[in-house]
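Below: one structure in structure tokens.
Our next item is subunit A:
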Amino acid sequence: MELLVNSVLLMLLVATAGALVVVRGLLASTMLTSVYGLLSASFFVTMDAVDVAFTEAAVGAGVSPLLLLLTVAAIGRGEPRAAGALPILAIVLVTITGALLIIGTLDMPPFGSADAPAHTHVAPRYLQLSGEEIGIPNVVTSVLASYRAFDTLGEVLVIFTAGVAVLLILATPGQRGSARPRYTPGSHSEPHTILQVVSKILIPFILLFALYVQFHGEYGPGGGFQAGVIFASGIILYGLLYGLPTVCRVVRPAVVETLAAVGVLLYGTTGLLAMLDGRPFLDYSVFAANPVLGQHIGILLVELGVGITVASVITVIYYAFANQFEMAEG
Partner candidate 1 sequence: MSAVLAILSGACLLLGSFLLLTGALGFLRFADFYARLHACGVTETLATALIILGLMLLSDSYLPPFKLLLILLFVLFSSPTASHALAKAAWNAGVRPRDNQGKRDLPLPAGER
Partner candidate 2 sequence: MNGAGLLFASLLLGPATVAGIVLLRHHPNLREGLTLAAGTALLAINLRILSALNAGTPPSWQSADLLPGLGLELAVEPLGMLFALIASSLWLVTTVYAIGYLRGHGETHQSRFYSFFALSITCVMGIAFAGNLLTLFLFYELLSLATWPLVVHAGTDRARHGGRVYLGVLLGTSILFFLPAIILTWATAESLTFTPGGVFGPSTPPALLAALLVLFVFGVGKAAMMPFHRWLPAAMVAPTPVSALLHAVAVVKAGVFTLVKIGVYIFGLDQLSGVASRELLLYLAGFSLLAASIVAMRQDNLKARLAYSTVSQLAYISLGILLAVPSGITGSGLHIAMHAFGKITLFFCAGAIMVAAHKTQVSELRGLGRQMPFTMGAFLLASLSIAGLPPTGGTWSKWYLLLGTLDAGALLLAGALIVSTLLNLVYLTLIPVRAFWPGGAEPAPAGKLQEAPLACCIAIGVTTAACLALFLFPQPLYALVSRIPGAGG
């Protein structure tokens, strides 16, 4: 049964990717990308990677199509062009890479075998000892926020960098304070009454759900990153329906920009506290005499930092993109 689901999903993925090769319109491509993200998220569920699936659903099927849509809105759908000559160079390169990949898989341990080195060397410790050492059921969160917490700090920094980069790239010359939207009175000619009403009901629950995901990440799938994305999507939904100026009055860009930095700093400071005590960076045992409790507190703080930064950066990026769209309109 599992094999069947697995194969069907893979076939659908191939079909979607194939369609993406053929389709030329940008809007259709965007939709297909979203489909691809959703399908891969489903595939991740069948592979037991629930946390990853959650993230991929939020990112692959959510944020990234949203950004693509905003871009397409700013630059236009672009008219489909006739296919040019057969890209021989591309085909050759792709074939070589593919052949190399196939060669690479030949000596790999078979799919799903429990005695593959990957499952016998480092990972067992996480599964066997994290219950005692960290004391939370979600092993992924344990590894993410404690064993490999430095990677996650890097991850937060990556998303922070993305925010900085987008602001830097989209900053309009002559405008004060980077790429922030201008505060113009609402110019939407047509109010989306139904959508607005429904969203008014839904947005509080979306934000509540984000908080749930944030603080429930130790027990089930979820965590700071997913929570941040969901929280930001609530804000974005508001912005889409009520217009950029309105959302900017509610959630001020300057505040969000500062919060993006604050999240990273929160993460960093959590690590620094251990250093002040003479212990390695990100050693959570400084927070409590009981090491397991210390881990709890540390993970909580760190995940909070992740959530704040992710939510802020995605909001910031949305602001910057939407601003470009409005400028293109105006």
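Selection rule, in plain terms: all candidates are chains of the complex that A comes from, given by their letters.
Here are a few things to note about the model shown:
By our rule, a residue touches a chain if its C-beta (ideal position, glycine included) is under 8 Å from a C-beta of that chain, and two chains touch if they have at least 3 such contacts; residues count from 1.
Owing to the predicted nature of the structure, the values given are computational and were not obtained by experimental measurement.
Picking from 1 or 2, the partner of subunit A by touch in this complex is candidate 1. For subunit A in complex with candidate 1, the touching residues are 190, 192, 194-195, 198, 201-202, 205.
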